[in-house]
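Before anything else, here's the structure in question.
With one protein chain removed, the remaining protein chains of the complex are shown where they sit.
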Amino acid sequence: MIPELGHFALVVALLLALTQGILPLIGAHRGNATLMGVARPAAQGQFVFVAFAFGCLAWSFLNNDFSVENVARNSFSQLPEIYRFTATWGSHEGSLLLWTLILSFWTVAVTVFSRHLPEDMASRVIGVMGLISVGFLAFMLATSNPFLRLIPMPPDGSDLNPLLQDMGMVIHPPMLYMGYVGFSVAFAFAIAALLSGKLDVAWARWSRPWTTVAWMFLTMGTALGSWWAYYELGWGGWWFWDPTENASFMPWLAGTALIHSLAVTEKRGAFKSWTVLLAITAFSLSLLGTFLVRSGVLSSVHAFATDPGRGVFILSFLGVVIGGSLALYAWRAPRLMTGGAFSWFSREALLLGNNVLLLAALGSVLLGTLYPLFMDALGLGKISVGPPYFNAVFIPLISPVLFLTGIGPLARWKQASLPDMVSRLKWAFAVALIVAVILPFTTGGMNLMATLGLFLALWILFTILIGFAERLKNVQGSLMQKLSSLPRGYWGMQIAHAGLAVGVIGATVVSNFQSERDVRMNVGDHVELAGYRFTFQGVKEVPGPNYVAGRGTVEVEKSGSKFVLHPEKRIYNASGMPMTEAGIDYGIFRDVYVSLGEQLENGAWTVKVYHKPFVDWLWGGAFLLALGGALAASDRRYRIALRKAEKATDKLAAKGATA
Amino acid sequence: MKRWIPLILFAVLAGFLYVGLYLNPREVPSPFIGKPAPKFVLPVIGQPGTTFSPEQAKGKVWLLNIWAPWCVSCRAEHPFLMQLAQSGISIYGLNWKDKDREAEALLNQKGSPYIVTVDDLDGRVGIDFGVTGTPETFVIDQAGIIRMKHIGPIDEAVWKKKFEPLLDKLEKTT
Partner (left out) sequence: MKLAVLLFAFAFAAPTLAGEAAPNADNPEVEARINKLGEDLRCLVCQNESLAGSRADLAEDLRREMRKQMKAGKNDAEVIEYLTDRYGDFVLYRPPFKPVTYLLWLGPVIFLAIGGTIWYVTLKRRHKMQDQIQPDSEALKKAAALLEQ
């Protein structure tokens, strides 16, 4: 009964989404307030019904209703409750429902925080988002119904993929989808602006916080995914350039470019049509990612079960949404150059440089991801494009972006002076360079990649300090007063840039200076690595809720201090799939990482031990990036605009009441 | 005009994606097509002391079927292979990485579609043929040249579509 209610709720949600997608757009076009008034209640109603459907599916999972095919395939009676809940989005169908739920959640957020917008703008934004919901709900109902019953009902489920039975599954997909789907708001704003022809500075100011928040979630989601892979896959890799990772990385690059170009559009009124195009691109890449993961055109470790019928449906939907919006762009984008003049060396010029480089990097990732498909489609044979290619093309393209990160925030709008900039930054440049050249010599000699990475990171950090110093030079008061006088937008930018530097340090150090040993260990054997002494104390069989684990005990000792790690090798009951769980000791300056290999005779095992210096800086950097985004999005100027608008509407309402 | 570029690029991309829907990224073509089959000499299962090498099959069109007792899809295609053998198709088997030594018993119990099946215990010959999994089937012509490779089980439909036309053509050239 409950699954049928869920199915029914999806049908109602589709009808509401149709209402939300059609009437307000017509209303906005004709200036009909009644039709525009439909937008908010329809969107909120749609959210209620999608959330109800999601609840029904979660209920089916939590109560082990194996008569539902989706539950039977992706859950198991012995599965711990938390993973029974997260299994709700562990399948293609369920994750699609999560996608739709998050889309309607963002739409409701827009209905709540858009009261200061002109009514036609708000209606258009909500309407466009409604049309996207229509696509996803129709896709679900037509090809991927999560509530299908299975007759006869199997006695038990076939279990959730063991890789997904992890705390990472609780938080990574929702975060990632919040980011992916969040770009739909910026997209809807862009389409609304194109439809109304009012592509003004106010539009940029409205879409900016939404974009930043979505970008923040995408940053967190991607970083969490990387961390999850790091501890779950058993050999400590953190980025694989897998097509699915690229699918979330490309919108992130586009979103990063968009945030910067929105800054120019908001502050200087320039680059409008470029910004609109980026907003369309960022969300289009989110949709493309959804397509790539679900259609089976690329093979990937993450890919869902594939089906060309679904592929055709999403591709048609992509064609309508992306094709339609690009056609609208071609037709309606402003032809006049807007905004003021600026010189060869100015903040605008630097930000445009940032955009151009980010998009070249994005284009390269897209090219590498799809090239095997291109060749196959043209009958030119099959090739693989993997990490060596992406590293070879991405690093040279992103390095100048990092260099510009140091200069951009210090350059003045319109016209900056190059000699002046040189004199302000020469010390930062020299010190960063010298340190970056010398540091690798302390561990193992010259290393150009390490020098490049360290130089760029230090350069960014030094220029941030210079930025603060210059900004506070003429401010009165104590240091705390001075610092708190700076707007949150400024703090956000600097913290995010510092996060970038921190992440670069992590990536550089761990890629160039990690060490590992692959050994056969009898009980009592030891091995030394990077000053740590690992003593193997054997493997014991320990039953888990839905698996049996061989739980190893490895004692690690360095200069007197000891700790114990428990790497595991698990065999899952339902699927018989083996999984390795690494034993990790996290530290600010290094992780010690142990994973079990194969069992040998007499209780001996092959064991891999790793020393990974600075690896946690990667995720620390991502956290700072996201924190910066959160601060920037909560800047006073957006809140004031909101509060004032609210007051104005309250006053109007009060007037209406007295009149 | 400039404004239409994004739309044109997207249209091209969508075209490729559409074609891509009907391609299988997991099906990797063999670099051996049109080349002589790799040489090997391996013991024949069930006939201790005898060996087989591809030269012995020269002069006829034959299939080399890579299989293993532990492989589920191989069991699925087994009845169809029996049918083929009965209709006069020459099939040779290569028993790949049968660490548990089950092949002989299995063939005795279920019947063998193979003229002979050879024992590739450590999987080296399989690697020489570029095998990634079982079952895989090679079509080898009279001169010992590999003409086709099929990945996955053979059934009636696959046979009619991929094998029969090729075999007809190859038989005619003699």
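Order of writing sets the chain letters: A and B. Residues in each chain are counted from 1.
Going forward, contacts are C-beta pairs under 8 Å (C-beta built on N, C-alpha and C of every residue); 3 or more make two chains touch, one makes a residue touch a chain.
Computed from a predicted model, the values in this text were never measured in an experiment.
Novice: From the list A:Gly37, A:Gly55 or A:Gly353, pick the residue that touches the absent chain.
Specialist: Within the whole complex, the residue contacting the unshown chain is A:Gly353.
Novice: Which candidate, B:Lys39, B:Arg124 or B:Lys169, sits in contact with the chain we can't see?
Specialist: The single option touching the absent chain is B:Arg124.
Novice: Among A:Ala33, A:Val320, A:Leu367 or A:Val564, which one is in touch with the chain left out?
Specialist: A:Leu367
Novice: Given that one chain is not shown, which residue among A:Phe49, A:Phe536, A:Tyr593 or A:Phe614 touches it?
Specialist: A:Phe536
Novice: Please identify, in ascending order, the residues of subunit B that touch the omitted chain?
Specialist: The missing chain touches subunit B at positions 26, 28-31, 97, 122-124, 127-130, 132-133.
Novice: Quickly run down the residues of subunit A that touch the omitted chain.
Specialist: Within subunit A, the residues touching the omitted chain are 200-202, 205, 235, 237, 240, 242-243, 269-270, 299-301, 336-344, 348-349, 352-353, 356-357, 359-360, 363-364, 367-368, 371, 375, 380-389, 392-393, 396-397, 517-527, 536, 597, 606-607, 637, 641, 644, 648.
As a working rule, only the chains that are shown with their structure count from here on.
Novice: Round to the nearest whole Å and give the separation of the Cα centres of subunit A and subunit B.
Specialist: Result: the chain centres lie 43 Å from each other.
Novice: Within the complex, which stretch of subunit A touches subunit B?
Specialist: Interface residues on subunit A, with respect to subunit B: 273, 277, 280-281, 284, 291, 295-299, 308, 311-312, 315, 318-319, 322-323, 326-327, 329-331, 333, 370, 372-374, 376-377, 381-382.
Novice: Please name which positions on subunit B make contact with subunit A in the complex.
Specialist: Subunit B residues touching subunit A: 3-4, 6-7, 10-11, 13-14, 16-23, 25-26, 28-29.
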